[in-house]
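For this view, one protein chain was removed and the others were kept in their places.
Up next is chain A:
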Amino acid sequence: MTDVQTPAATAGEFEVGATVPPFVRQAGLHAWNRYAAVNYEFVDIHMDDEAGKAAGMPGAFGMGNLIWAWMHCAVEQWVGDRGLLEHLECRFKSPALKGDRITITGTVTGRTTADDGSTVLELDLWSENQTGAKTAPGTARVRLHPGV
């Protein structure tokens, strides 16, 4: 079970214009509490509606760090062991609210070949909610292993 086969890229999967397969999760206390438990992020605004309202939101709201984690998951599920995320950056424009359907997706905006034969992909990568509003726009760079 520890041997991992590196699957070949499917046609167009890593070409400019390709879509990062959507990683979709529902925001809410079930996800936030689990994240709080591993990241020791027990902050009232993420647990209590009254605290969220006092901060100007409709109720408790999700952690930016969890959106950040989901961006990593989206890249990991897509690339697997065929490459590695080298760079990620994003701005948190608006938080996830209870019941929001959060989708992490993106597009390949650039593709170059490095001297060692690896392929470097530039990505636009973002979080959007069920209205299509981008709540955390970002960019990323992935290096695919030679031969992928």
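What we mean here is this: a contact is a pair of C-beta atoms (placed from the backbone, for glycine too) under 8 Å apart; a residue touches a chain by one contact, two chains touch by 3 or more; residues count from 1.
One rule holds for everything that comes next: contacts and distances are computed from a predicted model.
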Hidden subunit of the complex - UniProt protein name among "Oxidoreductase", "Cation:proton antiporter", "Tripartite tricarboxylate transporter substrate binding protein" or "N-terminal half of MaoC dehydratase": "N-terminal half of MaoC dehydratase"
Identified contact with the non-displayed chain, of A:Thr19, A:Asn39 or A:Thr113: A:Asn39
Touch residues of chain A, complete complex, unshown partner: 1-2, 4, 25, 30-31, 34-35, 37-41, 64, 66, 68-70, 72-73, 76-77, 80, 84-92
